[in-house]
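Here's the structure, in structure tokens; my notes come after.
For this view, one protein chain was removed and the others were kept in their places.
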Amino acid sequence: MSKARNWWWFIDRIGDYESHMHAITHTICHERTEYQEVGIVNSVVYGKILVLDGDMQSSQYDEFIYHESLVHPAMIAHPNPEKVLVLGGGEGATLREVLRHKTVKKAVMVDIDKRLVELCREFLPEYSAGAFEDPRTEVVFADVLEWMKTCDEKFDVIVGDLTDPLPQTPAYGLYSMPFFELLKRRLSEGGIFVTQSSRISFVDMYLHNVLYKTMTEAFPILRTACAHIPGFDVPWSFTSASYEIDPIKLNREEIDSRISSRLISELKYYDGETHTGLFALPLHVRKARREFLEDPKFPEGKSSPVFII
Amino acid sequence: MSKARNWWWFIDRIGDYESHMHAITHTICHERTEYQEVGIVNSVVYGKILVLDGDMQSSQYDEFIYHESLVHPAMIAHPNPEKVLVLGGGEGATLREVLRHKTVKKAVMVDIDKRLVELCREFLPEYSAGAFEDPRTEVVFADVLEWMKTCDEKFDVIVGDLTDPLPQTPAYGLYSMPFFELLKRRLSEGGIFVTQSSRISFVDMYLHNVLYKTMTEAFPILRTACAHIPGFDVPWSFTSASYEIDPIKLNREEIDSRISSRLISELKYYDGETHTGLFALPLHVRKARREFLEDPKFPEGKSSPVFII
Amino acid sequence: MSKARNWWWFIDRIGDYESHMHAITHTICHERTEYQEVGIVNSVVYGKILVLDGDMQSSQYDEFIYHESLVHPAMIAHPNPEKVLVLGGGEGATLREVLRHKTVKKAVMVDIDKRLVELCREFLPEYSAGAFEDPRTEVVFADVLEWMKTCDEKFDVIVGDLTDPLPQTPAYGLYSMPFFELLKRRLSEGGIFVTQSSRISFVDMYLHNVLYKTMTEAFPILRTACAHIPGFDVPWSFTSASYEIDPIKLNREEIDSRISSRLISELKYYDGETHTGLFALPLHVRKARREFLEDPKFPEGKSSPVFII
Partner (left out) sequence: MSKARNWWWFIDRIGDYESHMHAITHTICHERTEYQEVGIVNSVVYGKILVLDGDMQSSQYDEFIYHESLVHPAMIAHPNPEKVLVLGGGEGATLREVLRHKTVKKAVMVDIDKRLVELCREFLPEYSAGAFEDPRTEVVFADVLEWMKTCDEKFDVIVGDLTDPLPQTPAYGLYSMPFFELLKRRLSEGGIFVTQSSRISFVDMYLHNVLYKTMTEAFPILRTACAHIPGFDVPWSFTSASYEIDPIKLNREEIDSRISSRLISELKYYDGETHTGLFALPLHVRKARREFLEDPKFPEGKSSPVFII
């Protein structure tokens, strides 16, 4: 009875009808914080995997795709990002990417879950890679919505690295109009906001569509980038919003030139060519989103019963 | 003891350490032909799934991504594709996409497995959608390599829709230099060859790299497009090769204009913007391929133990 | 990428924390009747498997263990069973075992789900093996409880082959005191009732305990037999109830002698020695049931969180 050498599996459910199985070598940490259930396991293919409330958040070997896609298009599109605000981002990797930019003088990160950040610093030090010790960093542990109500600083770039706004999770209630109204007041003139904006594929883009529609009511210029995250098994979207800055107006050469003059260290995923690919959404995705914006009903009984919310 | 309503699963192994689980409602067909084991099942999320020798080949709801990415960039880049050769492509969907082009006067498809084609025509009629009945179509059941040795026709576009060249499968032995030498003799002047060129991701692109390297020795102009196929869980690559035609030289407007003048019916995935995204490979993929071409060893013990061959 | 030759799995959930995976070769039937969802699949190890509302009911290769354990101890313990009533038992295998007894002159089977019986006759003919065509058989399609209210016949042996009384299933509401009151009126003098009485193991015997406790209030003599059903992964119990007959009073020789004089054909599972094993419950099972009867609370937070109801 020959057996494979690895015996434990993380079965990541993608709706009720699909799952991604990851062979894991061992569990690293499993703890319930005040806000959410945190699990960290080591998988054979993706290295360490962070799981929040049962949802895979990121993995050690492919988080560079997610975090570079989230941070750099907006940072590079801004002419001179000096003050940056990160909402969520407990792993510290979003902060790490922000701090690569020499222009940055101050980076504030607001996360509700202090214990999560401690666990990430202890068990996922490769993610933050020194970002929490950087003198430009300021970390605030607070509810993002409450904190924004009292804050009076302005930021050139605001990066939303929050979990999906699902019921019974910390991010529920964010991504609503009151949230965007508060957020706009925190943007400097000429500033740009960018946020992860959920899964984007023919199987399911309902949550993306709802969020995107809300953002169209708050900002004049919206642009969506899309990257395939191998460990998630799904293409993930990132949407930037501003009054003036349009990331797709930059050409490849200009992007490569800004990267080489502004960044401290080399990137693994993002450059001018990658930028072009990120913002070129496939035809059926554009069409599905346009149809939703025109008639925002969920197409019941269509290709798939899988939806969120 | 509440249970989900669906009970059967197709567990698609992606190497030894990952699997993609698809909930299926029922099996449609399971038969061993002379050449391979054929399974067709109906899944909840992706509709019908075709499985050859245990490897998922395509699914009803997302095959349009695969087949449009394979066929149209090369067909559109060619100035006037009249004669087209399809190698493999048993489902008939590659043929279907080829025949959408008004310029096509003759489309020859060569597949080794007659029974597979019969099963696809019977159980997956949506895939071929009439392509086998089109008067321009000619289907030959033969070993691709043997057939090319005796054929004396020339084709403007040759489309390789063969399974990966794994040991103990029908496609083993194809994709080698002798194969490309034969193939070049079947290309018209100014013709273009395009083939699926396997998985392309940080987890594993060994098979792609080997194939790409072989092709660099056979053709001067190579271009790789990459699309995420949801049902496969992985980004898939398509490489075109020619002496003259370079698909990335076409701009969006020219592509959209060729599509509207040359195609009989509307596409779902491919247009000018999608084209831009298809050919913009991420930085780490370009880098990994460049490193392999310079020093073609498999990086042992690196990020992942998963590799093919 | 070598793969096992079989690709589909029936994942039978046993509570939320255990599952039994069965490799299946193909689905045979999947249909929603008026009362329940019926699935029949062919598994590699157990042959055909019948699934009702997501719960495995029986399998072709081991159903003999279940059905012989259910029927014969009570039938053999009765001195001369002429009239037998089967409640449920849609597959027809319980009827088949009843009809093996030469003494039987009439066997009435009452099942609510006519379509289920049709599907079993068509797709599982090995189960009934001619029982539905036997001239002694009478099949009634009716709600068991309603039918018993109007019936005025009496039976020597009544066999309960109903699904577990779970919410939203046809058997919910059966196994209650009103049910037993009706049932007692249908028993001839000296008659015996036997029923499947759910899973019996240290992991979970709550449903068994609840049912057993109800039966202690209805009948003076109760005896529980327990057999391991390989396809279920769990030991299953069968409880007989009567005013006079005690199956454990028969010794091995008497059982073997009654089997050889009364049965038409050979058995595969049951004989005198098997009988001894069936009724010898392990110490911890006896203890757990005694504790429940004395203090019928479910021991929360004990060895397992898995329980039913």
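Letters A, B and C mark the chains in the order given here, with residues in each chain numbered from 1 onward.
Rule of thumb we're sticking to: contacts are C-beta pairs under 8 Å (C-beta built on N, C-alpha and C of every residue); 3 or more make two chains touch, one makes a residue touch a chain.
Keep in mind the model is a prediction, meaning the values are calculated, not measured.
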{"item": "Displayed chains contacting the withheld chain", "value": "A, C"}
{"item": "Sites on chain A contacted by the missing partner chain, in the whole complex", "value": "1, 3-5, 7-13, 15, 24-27, 30, 37, 39, 41, 51, 53-55, 166, 308"}
{"item": "Hidden partner chain, residues of chain C it touches", "value": "4, 6, 11, 15-23, 43-47, 61-62, 64-65, 201-203, 227-228, 230, 233-235, 267-271, 273-284, 286, 303-306"}
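Just so it is clear, only the chains that are shown with their structure count from here on.
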{"item": "Graph class of chain-chain contacts, one of line, ring, star, complete, other", "value": "line"}
{"item": "Distance from chain B to chain A - Cα centre to Cα centre, in angstrom", "value": "32"}
{"item": "Shared-contact residues (touching 2 or more other chains) in chain A", "value": "none"}
